[in-house]
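The complex appears here without one of its protein chains, the remainder shown in place.
And now, subunit A:
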Amino acid sequence: MIFDVLIVGGGGAGLRAAIAVVEADPGLKVAIVSKVYPMRSHTVSAEGGAAGVIGEGDTLDEHAYDTISGGDWLCDQDAVEAFVAEAPRELIRLEHWGCPWSREPDGRVAVRPFGGMKRMRTWFAADKTGFHLLHTLFQTSLRHQEIQRYDEWYATRLIVDDGRVHGVVAMDIRTGAIEALAARTVILATGGCGRAFPFTTNAAIKTGDGMSLAYRAGVPLKDMEFVQYHPTGLPFTGILITEAARAEGGWLINKDGYRYLQDYDLGVPTPTPKLRSMELGPRDRLSQAYVREVERGRTAETPYGQVVYLDLRHLGEARIEARIPFVRELCRSYQNLDPVTDLIPVRPVVHYMMGGVHTDIDGATPIRGLYAAGETACVSINGANRLGSNSLPECLVFGARAGAAAAREAREAPAAGERAVRAQGADERRRLEHERDRRDGGAERIADIREQMQETLEEAAGIYRTRDALDKAANRIAELRERAAAARLDDHSTAFNTEMVAALELSSMLDVAETIVACALNREESRGAHQRSDFPARDDGRFLAHSLAYRGADGGPRVELLPVTITRWPPGERVYGR
């Protein structure tokens, strides 16, 4: 059996890609390999919404400009233009498939404001947008019985020979069986890598596996230094309080009840929200303002670190229930407070990876037949800082594009190289079985090393960075990698061995960690989410360019630069609230 298109990942991007393949040609053999059941994918957690121009008075150019300035001019503008043009169609398609978008009284789809967006263009399904989007895609995919699924299978290696992909090796988590799945084309749609950090909104599955698979196969990872901190996570759990809470009129205040963002060039406070201003500024700037507030001693101390507060009380119960009921549900269940009457303690939390597998505008990577889409890919439309509500439509637009492109290529691509599939499959099976059986000797646990890696990243590659800290982190991660190879596994069984999965995930995250640090070291400027205290200014002369991290001959990363594509918007100043 040889698949025409094999998709790794069943989240928003993966499911959209699969449907695009059957739409292009129902005769193609397509499969989804996913380490969790597709509707468990992390897309399910997205709350706020999905951006796409529909409202009167809005234009594609304005969406493009907001995205590009929000990304501090590191976005490829040809990709952004394609993205904003196709996003509305994708969102309407979802509507046609049954997505329960929130509505205006007259029955049209409603839109809400969002951070960094100058117009109201964010479609939403209350504050469970990702949940509804994912379930709609999943249920629609069930209609296409030709989509074969490998649920709870974990992809461990890409089969690559002679510059072309020939399939993947994957482990059936339930039985421990390791199989080579031959394919003419492969799409990586494995999501982000927030779990490489200690405090994150990301679900357990977000361990950067696809990035690591591509990186080990020789594809460069792009712009890995750009890690987004979301300004409003609940302390301890890291559960996200969606930006929609601020779009609906929520305020950020410090321990003195003062709307501190006015001190950070984000505009002046107004009673009702003003677009691209104050609480509706971009995430990088808001998270940086928090750090300054901590330095000034104006934040409140809690057992889980310094916090500021999100104040929704003035919105009233009716509006909170109608527009952001999940925020209330989460606060009540996980923080034991009610936003109708209480302040919500919040602090910045790792949320999104702007960087990822280097692709072109169709999701194609430098390896023939290999594509990537969704958060795991870097096309790039997000540049140095993603705008909230751009990533769900990114999953749809580029998932569909990658699916269509892979379908086209599959019809022409040669049959998978049988010899490579067999040889690399056998090789990988040996490696994994060895991993599972060995490891009794070492003293350390997977979880201990994981925690140390997370702390290391947070210290060195957090909201503000310096050469010294990054240098130390690079050495430390190299050391952790050696220790991980010798760490102990308690579980040597084959059935649903989640410790084995954790070990594989740790090694993915170490690849990710290494490239984040290497790219951050190399970029001696401050841009968007990458702030170097030792190089506080943006430097377009040297760094109006993407970072490409290749796996070097010694196993460590090697960073090169690739100029940004500028079409119509030359680099300018990022202006908010003025």
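Following the convention adopted for this analysis, a contact is a pair of C-beta atoms (placed from the backbone, for glycine too) under 8 Å apart; a residue touches a chain by one contact, two chains touch by 3 or more; residues count from 1.
One rule holds for everything that comes next: contacts and distances are computed from a predicted model.
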**Q.** Listed names "Fumarate reductase iron-sulfur subunit", "4Fe-4S dicluster domain-containing protein", "Cytochrome c-type protein" or "ABC transporter permease", with the criterion being the UniProt name of the chain not displayed
**A.** "Fumarate reductase iron-sulfur subunit"
Q) From the list A:252, A:275 or A:330, which touches the chain that is not on show? A) A:330
Q. Looking at A:5, A:20 or A:36, which residue reaches the missing chain?
A. A:36
Q) Out of A:16, A:112 or A:128, which touches the unshown chain? A) A:128
**Q.** Among A:108, A:419 or A:434, residue touching the chain not depicted
**A.** A:108
Q: Over the whole complex, note the residues of subunit A touching the chain we left out.
A: 36-37, 39-42, 44-45, 89, 92-93, 95-98, 100-103, 105-109, 128, 131-132, 135, 139-140, 142-143, 174, 203-205, 236-237, 239-240, 329-330, 333-334, 445-447, 488-491, 493, 495-499, 502
